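Missing here is one protein chain; the remaining ones are kept as they sit in the complex.
Presenting chain A:
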Amino acid sequence: MTAAASITASLPAPVRFVLGLGILVGFAAAGQALVTVTRLPLPGSVVGLALLWAALGLGVVRLHWLSDAADGLLGILGLLFVPATVGFIGYLSAGAAWGLWLLVMTAGLLVGSAVAGLLASRLLRPGG
């Protein structure tokens, strides 16, 4: 393990990035495969997240193998949603109905986050 650690630690940064990206894509694929096989109505990427978290906890995957790639991707997370959010133009013909849709959605957001935020604040254990 120490030998493996020293080899991966001495990899040049761009190679470490590729290694990390490979691991992340691999876990995304594993999550997707698991969802397809079990027919769970969950996104493969969220299942992949849980799998990677477990692998890190078990020491199968080391944090420094993928921290560069993970931080890089997470730094532009907002960009990766743009193609999906642009999809709203497919429903522009709904016109005035959007006003009500947004009203309901906003009410749900405010009520839901207020309940989550206030409840979580109250239940937090002191000292962090």
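Descriptive notes on the structure:
Simple rule for what comes next: contacts are C-beta pairs under 8 Å (C-beta built on N, C-alpha and C of every residue); 3 or more make two chains touch, one makes a residue touch a chain; residues count from 1.
The criterion applied here is as follows: contacts and distances are computed from a predicted model.
Hidden chain, UniProt protein name from the list "NADH-quinone oxidoreductase subunit I", "Extracellular solute-binding protein", "Murein hydrolase transporter LrgB" or "Glutamate transport system permease protein": "Murein hydrolase transporter LrgB".
Looking at A:Leu19, A:Leu34 or A:Ala70, the residue that reaches the missing chain in the full complex is A:Ala70.
Listed for chain A, the residues touching the missing chain in the whole complex are 21, 24-25, 27-28, 31-32, 41-46, 48-50, 52-53, 56-57, 63, 66-67, 69-71, 73-74, 76-91, 97, 100-125, 128.
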